[in-house]
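Everything on this sheet refers to the single structure shown next.
Missing here is one protein chain; the remaining ones are kept as they sit in the complex.
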Amino acid sequence: MSAHSSRFPWNHLIGFVLSIALTLAAVFLSLYTDFSYGVKLWSIAIMALFQMIVQLFMFMHITEGKEGPINVFNIINSIILALIIVFGSIWVLTSGHASHMH
Amino acid sequence: MTQANTPLEYRSQQHQMNIFGFWVFLGAEIVLFSTLFASYFVLEHNTAGGPAGQDIFILKDVLIETFLLLTSSFTAGLAIHSMRSMQKRNLIIWTIVTLLLGAGFLYMEINEFIHYVHEGASIQTSGFTAAFFTLLGTHGAHVTFGIFWISLLLVQIARRGITEKTASKFFIASLYWHFLDVVWIFIFTFVYLKGMM
Amino acid sequence: MKAMKKLTYIFTLLLIPVLLAGCDSKLIVFDPKGPVARNLSDLIVYSIIFMAIIVLIVFVLFGFIIWKYRARKDDGDFEPEEEEGNHLLEVIWFVIPIAIVIALMIPTAKTIYEVEDIPQGYEEEEPIVIHVTSADWKWIFSYPEQGIETVNYLNIPADHPVQFKMTSAGTMQSFWVPELGGQKYTMANMQTNLFLVADQEGSFYGRNTSFNGRGYAHMDFEVQAMSNDDFNEWVQDVKNTANDLTEDEYSELLKPTVIGRKTYNGTHLEWIDHAHGGSEQYIDSDLYEIHHGEEDSSGEQEQAEDTEQETNDNAEQESEQSTDSSTHEDHSHH
């Protein structure tokens, strides 16, 4: 995290270009191709994750500061929680008798 | 590492703690938004005879919103870059650009909501619309709060210049702003694209 | 040190009922009257044995240690040695609980899968289907095959599988007949399923366990398991004597009231199945307004009378119907 501040902000620029590109790719893939629904969903999900990583590292400098490793750990932990909450809720609420819900 | 090449905002213990604390807060925000997402996925198909996502979403508008927000995240990054090279003027300019882009996003989003209401999809229409508007609304409320907050920080930086304290405040605000961009990426992917697929 | 003696004494004393619980057959859960409940009570007794052993070990260790290592006046205020821990011991009390958890998990999973299906030994028979609709604060049982409907009591043929298709007209309830099997929730817009068999004739206690407002405590019902012939005779009887269930009568029924038993010809499934939406048209939130103070307690009085009536009444349906109609008006709290 040394002060490379006078240099041109390459990582910001690369991050920006990447995020635009990923967004457009996701739009193209999901709306203008005819892969199966599952394939599309997984690919755009992966692209979203990738964009998140771009933001975290290129813009938010997550590894910077004394707490760099702890920050990474914290975010990974939160992502695990997010996955538990999202997939757990979906699984619990849409399997079993709930699938009799119309 | 020496004092000199540590960015200003990390120099004192208190400011390190502020930044770290904000990261912990962002962890909580991730949980908050994932709960909103989980609820949205569960309620997505409960349209109760009202419109569903694909009936109302407009790709063009959503794309514009996305680009506005992505760009604002970029300019927020540039603002921090300027701050670290002690260029107060650039910092202010990039921050104002960021805020304007944010305001543009909000304008588009509000219009989008008005449009949906005209289409018969208000927050009270169905389980789906409730979850949809709350998810989007929470994000939008965060953007709104961010705009006000960062405006207040601008006043402080104009008055006090780039100091350890103002720098750490700005850095934290930039984390917040980038984070909102990340949330939007997921909204864009899992609400709009998935809904239109 | 008196203190400590007392302590151990009391806890050992308290342990005894826990141990006895497994053997005390009077408690309803340990008194199954059908294969599903028996399956569950076997599992429960099995688990209680493990728990009793664990509790015993902890209590004995506890009593022994605090007795043996208590501070004494004559121990010269000695300084105990420091101890890091002990790997062997720590591994033991890590591994044994894992073994116990596995030993508990296997029969649990097996039972979970079993109770979702027609009970063993009854797979051959075609289950009789009864729709359960819970409302505030009553149970409505529809027999679509027989074309009849009852409120707050349930007659079933003994020794024959019954499939309950359960839903609710509003709030969430839980259908439980402990002597026959475990409970399950009833929810509007949803259907849950439950299989029960009574392998003997008799009368069983059933109730709602999921709190749903003022009348909740009174939301119980009686299950009568009877011989096949008696059951068919009863059905025939109802068809000959009971009034038709009308839509008006039905929406009256769904108002939040505590009422006695009722019997009807025809079922409400002909015009609404709450498992598939539409309940909201019956819900009138004005009827749920509460008024603190005297008015309300008088309402309570009436409810109490109703329940008394319910318990005093025996299986004589005809006589009941005459008393029923009067109860409706009394309970609307405008």
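As written, the chains take the letters A, B and C, and residue 1 is the first residue of each chain.
As a working rule, a contact is a pair of C-beta atoms (placed from the backbone, for glycine too) under 8 Å apart; a residue touches a chain by one contact, two chains touch by 3 or more.
Assume contacts and distances are computed from a predicted model.
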{"item": "Per UniProt record, name of the chain withheld from view [\"Nitrogenase protein alpha chain\", \"ABC transporter ATP-binding protein\", \"Quinol oxidase subunit 1\" or \"D-methionine transport system permease protein MetI\"]", "value": "\"Quinol oxidase subunit 1\""}
{"item": "Contacts of the hidden chain among displayed chains", "value": "A, B, C"}
{"item": "Full-complex contact with the absent chain, from C:119, C:157 or C:170", "value": "C:170"}
{"item": "Residue of A:21, A:39 or A:70 in touch with the missing chain, whole complex considered", "value": "A:70"}
{"item": "Subunit B residues that touch the omitted chain in the full complex", "value": "13, 16-18, 20-21, 24-25, 27-29, 31-32, 35-36, 39, 42-43, 46-48, 50, 123-128, 130-131, 134, 149, 152-153, 156, 160, 165, 169"}
{"item": "Contact footprint on subunit C, counting only the chain that is left out", "value": "1, 3-4, 6-7, 10-11, 14, 17-18, 21, 26-30, 37, 39-41, 43-44, 47-48, 51, 54-55, 58-59, 61-62, 65-66, 69-71, 75, 77-86, 89-90, 93-94, 97-98, 100-101, 104-105, 108-109, 111-116, 136, 170-172, 174, 176, 178, 181-185, 187-190, 192-193, 205, 207-217, 279-280, 283, 285-286, 288-297, 300, 303-304, 307, 311"}
{"item": "Footprint left on subunit A by the chain that the document does not show", "value": "67, 70, 77-78, 81, 84-85, 88-89, 91-93, 95-98, 101"}
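Quick note on the criterion: only the chains that are shown with their structure count from here on.
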{"item": "Chain centre separation in whole Å, for subunit B relative to subunit A (CA means)", "value": "15"}
{"item": "Whole-Å gap separating subunit B and subunit C, where each centre is the average of the chain's CA atoms", "value": "49"}
{"item": "Inter-centroid spacing, subunit C versus subunit A (mean Cα positions, whole Å)", "value": "45"}
{"item": "Subunit A partner contacts - residues on subunit B that touch it in the complex", "value": "1, 4-7, 10, 16, 19-20, 23-24, 26-28, 30-31, 33-35, 37-39, 41-42, 59, 63, 66-67, 70-71, 73-74, 76-78, 81, 84-86, 174-175, 178-179, 181-182, 185-186, 188-190, 193-194, 196-197"}
{"item": "Subunit A residues within the subunit B interface of the complex", "value": "1-3, 5-6, 9, 12-13, 15-16, 19-20, 23, 26-27, 30-31, 37, 40-41, 44-45, 47-48, 51-52, 55-56, 58-60, 62, 64-67, 70-71, 74-75, 77-79, 81-83, 85-86, 88-90, 93-94"}
